[in-house]
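Just one protein chain is left out here, and the rest sit where they should.
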């Protein structure tokens, strides 16, 4: 409704301008110009819908200190709230094939412009905790299947490496081997599919190398080795914002 | 080629019959009768294509003593070789979502009439051996997705419960709990989707209760607690044959 | 000290009785009677110290509804509080080799008369949850080593089978296979070492078969599939009491 109303007001305005200039134009010509201008204006006004597709880390991103909440504040502070809209689609315990099973409903049906895929922690962690982690080769297959489906809908993707399971910086966290391996798979998928990689794992490691001199396993960016504390959410929000800013 | 040739010979034969009877019929009428008859005859002659969709147990089914090899012999002995054709599509280490990922190519593209889905051992076993087993709820979801896809192609399905991981009969095999649970999921899926269940696990347990008085963990139906020996393959072949026979 | 004092008072009392009755007895005779009586009286007066050696289930046994608390009440109700004393030595997460590592301090140094060994749940459970369960053969070895050490101190042992991980009655709880196997190992150890077996697993299964018609996995005897609710603690307390009563 409001788009039509805006287009009509613009038409009226332009019509008067042309009249004032005593320029004779057929109504059809004027109308076509108006419609073209209207589209341009609508395009620049339409909010970019950015969707975060992930697990409990993304679910918690919507809490008070969460990274999605923080992104909303950043956008507001930078006066860009009108240009961007954030949608969180995180479910606790999700692995890559859970995303695959719900991508139609939770992503495609939402018509997002950009999707951050932020998955992998449980694919590794559940190997240890439940015996139901994801084989590396299947991780890649389901991830590629998600990429194929979303790219076919012209959604721009950003692939994130999973953060941390344990914050020790000397690669002695129990699952560092797999975390590094699965991050490499995501890195390779980004390269192969021409997609931007957001290396959260690298950023978190860098932060810990500078701020975790005691080699603690939690408490720097996470509350419990995995789930982000406020600082961790801030790191993710800032890292994501750099990528988002260039796209809105 | 041979179908067309058969149809042509039938046409010629019928044409002569009609001629002998001095009945005048337009060629078109005769031809249409011939084609109709030809279809009926072809239908009864067309071999039923039966596909076994599974893991290493099915892969080994094609070996010398394998259950697929044995089924071929049974069909021959019972003079039904012309009516049925067996295709093995087993890959070692496969879990339910591996079947899901390859069902288009390995099942649908093969145009089978009947598909035995024989999966589940690795979904349970890999929890212990690699930490990458399948969560019970995901097992059900992917299994249902396979059912939906194959049923939409009018393929008749037979769902099999996974056999055994260990042959002890007192439910003290390490993975009996999960094997029973996943078998129940398959049983429920069969019921819910109106599909025939082939309870291999039940059959194997029954056999062991009668033939494994020492409560051994292998050597009765399996070589190594999981993979079938000749007797195990015979049990599967016979169990499958009962179901197949009614359908050809 | 108090024993000697009691013996002395008894001696004085008896001496007076004899004196009053004008019976002449040599001091030696009197003394020997006194000592004999004293022993009888001490024996009946000395509390049997019963120690429960286990994991979090035993740790929780000391809580308000816990089985050790309940045993204390039962002993009181049956007027046997003076004869028995209960000591809980349970530590959360303990496996058989944790008991082994702390048996000197937590059992032998406590001088108990009877020890209930109630272990095994974590040896099985941690296979799934942490990848650090106990191999069946090591379970047996460390258990036997505990038996050897405690028997060498003349402590009477009662071996308990571990209860449940999941209360479903159709052996479809994920870890039923191992729970049955480890229970069998304990049963065999009891037999081999001439020790009384307290088959808690059997009792719990029997109770569930009668009281869990919906095949629920928790809520009958446990709060969370493993840790006992009040009813579960009552079942354990009653089962233990039958064994204790015969020994005090």
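Here the chain labels run A, B and C in written order, and each chain numbers its own residues starting at 1.
Going forward, a residue touches a chain if its C-beta (ideal position, glycine included) is under 8 Å from a C-beta of that chain, and two chains touch if they have at least 3 such contacts.
All of these numbers come straight from a predicted model, not from anything done at the bench.
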- Contact with the hidden chain (one of A:173, A:212 or A:239): A:173
- Message: Can you say which of A:184, A:206 or A:223 touches the chain missing from this structure?
- Response: A:184
- Footprint left on chain C by the chain that the document does not show: 97-98, 101, 126-128, 130-135, 138, 141-142, 145
- Contacts of chain A with the absent chain, listed as residue ranges: 127-128, 131, 166, 170-181, 184
- Even though one chain is not shown, chain B touches it at residues 128-131
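Criterion: only the chains that are shown with their structure count from here on.
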- Message: Based only on mean CA positions, could you tell me how far chain A sits from chain B in angstrom?
- Response: 44
- Could you state the distance in Å from the CA-based centre of chain B to that of chain C? 55
- Spell out, as numbers or ranges, the residues of chain B touching 2 or more other chains. 127-128, 131
